[in-house]
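This is the structure I have questions about; it appears just below.
Note that one protein chain of the assembly has been removed; the remaining protein chains are unaltered in position.
Here is chain A:
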Amino acid sequence: MKKRTISILLAGAMTMAAVMGSTVTAFAGEEDTLEFYHGYYHDESEWPAAKVMRDIYDEFAKTHADGEVKFEPIAVENRDEIVSAEVAGGNFPDMVDCGLPLSLAAISQGLVLDLKPYIDENNLQDAVGLNYTQNDVDGHIYTVHDQLESRGLWYNTEVFEQAGITAEEAFKDWESFGVAMDKVHELGGDTYGYAAGQGSRYIINAVLASTEEGRELLKGELTPEGIESEAFAEAFKTAAKLDQANGSDHTTEDVGNLMDDFNKNGKAAVLFNGVWNASGIDAGLADKIESQIFPGNVSVVTAGSGHSISANLSEAETELALEFLAYMVSPEVQAKIFTGVQANPCNTTLDLKALAEESGDPITQKLAEACTQVNSAETVVTDLNYVWGSDVGSAIINALMESAVEGTDIDARFEQLKQELTALVA
């Protein structure tokens, strides 16, 4: 009898535990705390910039420790998955520094706070910089990134010298770039042109930026007309021909796989990467590597997704979240982002060269040079991945990678890509 009673109690307890588990979790999150998810979880030894960002967040938390609402920065590896899961359930985290483009589903459900009124009321237009125009969605701004994803290219002057080419000739236009890469190829040995594949997506981006029709395509979602346009065909085929000449052995879907060939081993002549690459360059190569914008005086600068705030916070929580946003784009914090994180800050009022000189750090000076180049390019366009979506971006990268194989019929592969893209945007 005793045994049976215990067994029944155990079975009951198991059922109760299952039911109560979710209830307890629900209550646990109801403290008056503003939770802020960010992706700077790395150990300082792995990525020192992550510690700089965490310190910036912690400083804000410390100064607001006695406030009505507490600020709690939470470092996570999967912030975008958290956002996806919350949005699928009709919610949004209190505040998050998004890594991937802000979900259209979150915007269409009204889950994200419109930041534009706050930016306008507090005259933060210059402080948020490019976010103000690029992240404007029908008169609303749902996300502000404190750093701009700024891309141009980096080249190795020593390899250029060996190949008998100058930067001026090589970056005049894409044709002369191709000729220059052929000369690098002729050097033989381990030396090669550039890491193609993911990196060559930016060739398409830059070629599109060089024509009026192409620039129009980069302003909105890819349409069937855009897929059929001459500008798109020209951009893809230019990139694919360059990649094929460069060889599939130097082609990767993740440019990170071949980054050391440029930054540490000096094997690659060119690297298509962001301004932040300044901090990855090996000290031994620092004086040989220079930054440059794309041929045709083009740069790819994207505000992208960053700080987004839930539209369903209390008044006090919203106030604190907005104050944090203003703090992140303030000149003091932006200067730290520039010198400590080695990124292109969004605040346009900063004098980057002066900050770099003040720091006395040669890498920061290289970064300042690169940032100035991309910010002042004649044509600045957005990364096509952000405008057209990452599924479209992946299809283009796959087509480019396959075209890199010797003998691939680029025209035929382009026709196949057009079919794929037409179906994807349907």
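Definition applied: contacts are C-beta pairs under 8 Å (C-beta built on N, C-alpha and C of every residue); 3 or more make two chains touch, one makes a residue touch a chain; residues count from 1.
By our rule, contacts and distances are computed from a predicted model.
Name of the non-displayed chain as stated in its UniProt record, restricted to "Cache domain-containing protein", "SigE family RNA polymerase sigma factor", "Amino acid/amide ABC transporter membrane protein 2, HAAT family" or "Raffinose/stachyose/melibiose transport system permease protein": "Raffinose/stachyose/melibiose transport system permease protein". Only one residue from A:E35, A:D173 or A:E402 touches the chain missing from this view: A:E402.
Among A:D249, A:D287 or A:E378, the one in contact with the hidden chain is A:D249. Remark: the residues of chain A touching the chain excluded from display are 4, 7-8, 11-12, 14-15, 18, 84, 87-90, 101, 103-105, 108-109, 247-251, 253, 257-258, 261, 389-391, 394-395, 397-398, 401-402, 404-406, 419-420, 423-424, 426.
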